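For reference, the structure discussed in these notes is given below.
All protein chains of the complex are present and in place, except for one that has been dropped.
First chain written, first letter: the chains are A and B, and each begins at residue 1.
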Amino acid sequence: MSTHDFGQVSRTVGTVFRYALLAATLVGVVALGILLLFVAVDAIQPLTADPGWHLTFFLSFVLPTLVVSGYLYRRAPDSLRAGGAIVGLLAVTTMFAGGVVLIFVDIVSPITWFGFVLALALPAGVLALVSRTLSPGMGTSVGLSAALLYISLAGVPGPVGGIVGLAPIAPSVIALVGSIPVLPVDWMLLVVSVSLPVGLLAGSYVASYTDRRGGIVALGLTVALGVAASLAAPSLGISAGPSLLLATVVGVPTGLAVWRSWETNRLALALPAVVVGGAFVGAFAVEALGFAGPQSWVDWQFLTSAHSRIAEDAGLYPAIGGSILLMGAVIVLSFPFGVGAAIYMEEYAPDNRLTRLIDVNISNLAGVPSVVYGLLGLGVFVRFAGQPTGTVLVGGATLSLLILPIIIISSREAIRSVPEEMRQASYGMGATRWQTVKNVVLPRAFPGVLTGTILALGRAIGETAPLIMIGAPDVVFSLPAELSAKVSAMPLQVYAWATLYGSPAFYQKAVPAGVVVLVSVLLAMNSLAIVLRNRYQNEQ
Amino acid sequence: MSTDDITDELTRNVEGTTQERLPRLFFFICAAVSVVTTVSIVVLLATEAARFFSVTAPLVGFAGETVDAADFFLKTAWQPPEQFGVLALVSATILITVGSAVVAIPLGVGTAIYLSEYATPAARSRLKPALEILAGIPTVVYGFFAVIYITPVIQGVFPQTGAFNLASASIVVGIMIIPMVASISEDAMSAVPEDLRQAGYGMGATKFDVATGVVVPAALSGIVSSFILALSRAIGETMAVTVAAGSQAQYLNVLNPASYLEGALPMTAAMIKLLLSDITGGGLAYRSLYAIGITLFAITLAMNVISDFIAQRYREEY
Partner (left out) sequence: MSNNDTPMDDSTDYSDSPDPTDDSVIETNVADAAASTDTTRPPADTIVEARNVDVFYDDVQALDDISMEIPERRVTAMVGPSGCGKSTFLRCINRMNDRIDAARVEGELLLRGKNVYDDDVDPVALRRRVGMVFQAPNPFPKSIYENVAYGLNIQGIEGDYDEIVEESLRRAALWDEVKDQLHESGLDLSGGQQQRLCIARAIAPDPEVILMDEPASALDPVATSKIEDLIADLAEEYTVVIVTHNMQQAARISDKTAVFLTGGELVEFGDTEQVFQNPSSDRVEDYITGKFG
């Protein structure tokens, strides 16, 4: 017997097992990828384009991108990742900009928005002045700001006075603004009410990296961008307002990202440059050479028309608007309550049976089927509270209840991940619970809370069953004009097309197009959440 | 500083000020909302369902049409507004749940083992977001996929498959819940201390031995709990099955694999279908919604509680 030979242990089972596991892991993802590919092909119909069109874009866009990506992957993977993030940012902001334009075209007029911003700015200014000179206590500040906000938004004595029977004395700021006979042009209002606030945010972002002067430059550039976009709009064939909004929503974040990249990692700009540049070159080339693009079902007409019984003419516009409105209601209703409940459970709640009950309760609520939430909405909001069926308010409230447990659970995890040493340091210095929560816990937990909220909103956008249960109409032809107007949503519209209008024409044309739009929005939101989470996890 | 001065400072009651009470009250109200929600669900479902069943209707003072509880729970024909035998719906739900379990459990556990024991950190950082995306796709889209892309494939193999069938619905629901099984199981496996693995390797065990013989058994309670949660999700899944499984209720044999080639109406889809029919006026059909609703709620609640119990009771304390 050899004393130096330990023999070999067979690894075959292990290796087979390992590959089997890898296969299991990839099956779902690959299957989804294939399905998404199929639906994208069905919706965009790439095979109907001229071969020349394909070739042009291949040479100007695909090939350079692959070359640059491959080069960066080998030499500087960080730059590849950073560059990819910028491209992603561009895509997400463009999508977001589309939604914002929709809001300002069909939901909120620039005058109303201007009035609203003014109505918020005036009390803020008054409050700042009062704080600086008089230094009131917290109770007084809260009361004063609440009163000022109320007067500003609702007038004196406002709806409360109406209930009591008092005659109106002074109108709200919004009403005042609306009654001014001669107003500046829409885009000028937007410059003040959109470019300015966005510019202030951009300015403070830049100032945190450089200094005050850098911040002012950023503010100035943002406003200038808005004005330039408005003035250049007619020559581009679009209206001034949407032009400004597009330029601001896409240009400012992307511009800031490019600026940061220029300062820290110049090579990262290679990828966005070749992607954007290649796309533009390709677009000009196919125009000049006269190649026809694909006859995609996802086109401008699809995104801007309403439903029609003819599949080719059907569009997603009212559903997109409806989804946006619902999301607005959901954020307003669920974010404060969800995060507030999480803060209570993690920082304030004593360790007793009531707390444990609430704990168990929340995890059970997270597992309740969405259709039962719809039933809840139907029973409580429609039947019990007498609200009309299928409105923005009822739909928003029902969806909020649905995602409330999700927001609570993910916020709790984010808060729990704040290291105990920091709380100890704060309490050791005699900070009260609220001071510790406000100054130490929340700032640190905020990225996690934000990520969780974005993912929860993604879930809410894709939900159909609750909306059906509360009686949302299958098709609407226009956007809701107020909170109590009927509303549809993207997944609901797609469902209606797939079932109620389930003719082969719809299945070929409208349904894939709707699916592609819906999935794109969701992928954008999920990617945003994942990127945010990675960035802040690395920073901490 | 004298004793009196310091006494003044120390007895100031900082925590009791409005500044502290106000935030605390606000946060408590937020937490209470969740309790109110649950109570509302239970009260609502209970009272409306009570109006549906003959045996409970008198208790809530309801004098309209009702259905005998025995008929509801034991009959197999579901044709509102005449017949309300829930077994037809239950059979479809069971078939879909079992079918999705067949898909999701092996793939989910396999994924969890791979991510926890085999994957490099780089691979893990790419695979986990991919799985999250799997979970983030709207369910109605999955239903569409089932009808348009998966059913034709099944029909290629079994030509007698219906255009709406339970097989493709099960497959997509399975794919949908893989991330749930995978992430909860993976959490359970990650919680197994490294020392146990080291002990195994130290004895000359291969990775396969350690993964299957040490880690999985140690994390078993968490893994089983993930199954139960995922199945509860499958039971409650609505839109994918509404689009893909069919709209005609029929009672199927849950033990016969051939049932999967048929279309049927699971509980959740039945609720949607009821709503699309005429339910104005609070008639019997309207109230049957709540009967199914309370059944669903009870089932998912029970499964959540059981899953919690298993996770707590059988969890190894490290």
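Heads up, the rule we're going with is that a residue touches a chain if its C-beta (ideal position, glycine included) is under 8 Å from a C-beta of that chain, and two chains touch if they have at least 3 such contacts.
Please read all numbers here as calculations on a predicted model, not as lab measurements.
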Contact partner of the left-out chain, one of A:439, A:484, A:503 or A:537: A:439
Chain not shown: contacting residue from A:41, A:149 or A:422: A:422
Chain A, residues in touch with the chain not shown (by the definition above): 351, 419, 421-422, 424-432, 435, 439-440, 443-444, 540
Hidden partner chain, residues of chain B it touches: 1-3, 5-7, 9-16
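In this text, only the chains that are shown with their structure count from here on.
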Chain A-touching residues of chain B, taken from the complex the two chains share: 14-15, 18-20, 22-24, 26-31, 33-35, 37-38, 40-41, 44-45, 48, 106-107, 110-111, 113-115, 118-119, 125, 127, 129-134, 136-141, 143-145, 147-149, 175, 178-179, 182, 204, 206-208, 211-212, 229, 232-233, 235-239, 242-243, 268, 271-272, 275-276, 289-290, 293, 296-297, 300-301, 303-305, 308
Touch list for chain A against partner chain B, complex: 9, 11, 13-14, 17-18, 20-25, 27-29, 31-32, 35, 38-39, 42, 137-139, 142, 336-341, 343-345, 347-349, 357-358, 360-365, 367-372, 375-376, 379-380, 401, 404-405, 408, 430, 432-434, 437-438, 455, 458-459, 461-465, 468-469, 471, 491, 494-495, 498-499, 507, 511, 515, 518-519, 522-523, 525-526, 530, 534
